[in-house]
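Of the protein chains in this complex, one is absent; all others appear in place.
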Amino acid sequence: MNEPTIVSFLCNWCSYEGADKAGNARLEYPANIRPIRVMCSGRVDTELVLQAFREGASGVLILGCHPGDCHYKKGNYKTRRRMLLLRKALAQFGVEPERVKVDWVAAGEGERFAKVANEMAETIRELGPLRLPLSG
Amino acid sequence: MAKPKVALYWCASCGGCEEAVVDLAEDILKVVEAVDIIFWPVAMDFKKADVEGMADGEIAVSFINGAIRTEEQGEMVKLLRRKSGLVVAFGSCAHLGGIPGLANFWNRETIFERVYKGVPTMDNPEGVLPQTRTAVAGKELTIPEFWDTVHTLDQVIPVDYYLPGCAPPPDLIMNAITAILEGKLPEKGAVLAPDKSLCDTCPLADSKPEKLSLKEVKRPYEVILDPEKCFLAQGVICLGPATRSGCGERCINACMPCRGCFGPTKGARDQGARSLSFVASLLGIEEEEKMTDEEVEKLIDQIPDPAGLFYMYSLPSSLLRRRIMK
Partner (left out) sequence: MKRITIDPITRLEGHGKIEIFLDEKGDVDKAFFQVPELRGFEKFCEGRMAEEMPRLTPKICGVCPTTHHMASGKTLDDLFGVDPPPAAKKIRELVNSAFMAEDHTLHFFFLGGPDFIVGPQAPAAERNILGVIQKVGLDAGKKVIEIRKRLREIITKQGGRVIHPVCNLPGGVSKGVSKEDREEYIQTGKDAVEFARFALKAFEDIVLKNKEYVDVVVGDIYKHQTYYMGLVDENNKVNFYDGDIRVVDPAGHEFVKFKPREYLKYIAEHVEPWSYIKFPYLKDVGWKGFVDGKDSGVYRVAPLARLNASEGMATPLAQEEYEKLYDTLGGKPAHNTLAYHWARLVELLYAAERLLELAQDEEILDPQVRNVPTATPKEGIGVVEAPRGTLYHHYKTDERGILTEVNLIVATVNNSAAICMSIEKAAKGLIKGGKVSDGLLNMVEMAFRAYDPCLACATHSLPGDMPLEVNIRNPEGKIERTLRRL
């Protein structure tokens, strides 16, 4: 059975490297995670997340630099606020807020990446695929 | 030369858009001189059959207001599409779904339950609900089926232009008609209103600080708004930054914040998401490094109905379109 797709937006400066590290270290992380590199987690707009859902994602994982480490200073704080507010709105749409997750992974944290990714995959597995009405 | 033929039609509408046409007052006479209104059910006696009898594309332009929520409305707009050179979605409901589009937080069943059984005035021991077909003493009566989901016009037929607003203001209606008559239309798919944000034209814009930060969110009833100062700077959410200009700053002039009836500016796919984004980015900037997730949540909690607020006029046109009913 195909696992429901998770789109993961990875900050170029940290989490993307972290994911790379995890890959190189042959750490296991789920295959249904589709990574997309962004310049900063702050670039991930709410519209982008909804677009991912509209196009078939069942979960969205946004990973950025740890607080204080963002290359653009505060992109990650902004993302945190946006996604917390979006989660609240999603609940009103009947979409479980857990389908959107924001977390921090530094460049060297391959293991942390694998752990966060696995947890997210587990959450989405439990929730099952997201079936948006009137898709297409 | 024959005058161009124009049709006006309404779907799930409050009638305010029709009233907006009537409000053209003297200007309506100019319109009537220049065009031939061939179909306007509220005002004139032409039937569907008359439209069916026309050649494809014979109607120069159809202005359609109201959201789409019944099979018959769907059929009617498809017919008008076939017969019309241009179709203009008129008003917020046709453009974005409008206020009646908030019904997409529910479905037919839950709405019927409330309206015909749940309300406290109800006396309906047998749980009677409206039926598309009913036999009453051997006589059959029919009413159209009520859909689960409210649709925007462009979800049902291709739309050439949009006239935004609830209802669209007279000057934009006249501009649109003039542009059509003179053949000076922008590219297809355009919204026939300025491509600026409301903040760009707002009389209070000068008082909007360069670096805005919302320390807390206040609801309009909790404060007495200063009519001279940007509402966001007073801590009250105004959707001006993510809303298209052109309304004449109508709500602002009455000292009330914008709720977005003009829809988003160019390029936005989801008005609510845009609004949500800009509000979230202003919230608690000053202390952001020190805040825990819980503290951020608390701040966000001051917006108790984000989906209803940010999608007040545009729920059916959102990327998610409606709530998933379990």
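By letter and in written order, the chains are A and B; residue numbering begins at 1 in each of them.
We take it that a contact is a pair of C-beta atoms (placed from the backbone, for glycine too) under 8 Å apart; a residue touches a chain by one contact, two chains touch by 3 or more.
Being a predicted model, the structure only gives us computed values, none of them experimental.
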item: Option from B:Asp23, B:Asp195 or B:Glu297 whose C-beta touches the chain left out; value: B:Asp23
item: Selected from B:Val191, B:Cys251, B:Val296 or B:Leu320 as touching the chain missing from the view; value: B:Cys251
item: Chain B, residues in touch with the chain not shown (by the definition above); value: 10, 12-20, 22-23, 25, 41-48, 70, 72-73, 75-76, 98-100, 102-103, 105-106, 110-111, 114-116, 118-124, 128-131, 134, 136-139, 141, 143-144, 146, 166-167, 219-225, 227, 250-256, 259, 304-305, 308-309, 312
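As a working rule, only the chains that are shown with their structure count from here on.
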item: Centroid distance [mean C-alpha coordinates] between chain B and chain A, Å; value: 32
item: Contact footprint of chain A on chain B as seen in their complex; value: 105, 149, 268-270, 272-274, 276-277, 279-281, 283-285, 288-289, 291, 293, 296-297, 299-300, 303, 305-308, 310, 318-326
item: Complex contact set, residues of chain A against chain B; value: 45-47, 49-51, 53-54, 67-68, 74, 77-78, 80-82, 84-86, 88-89, 92-95, 131-134
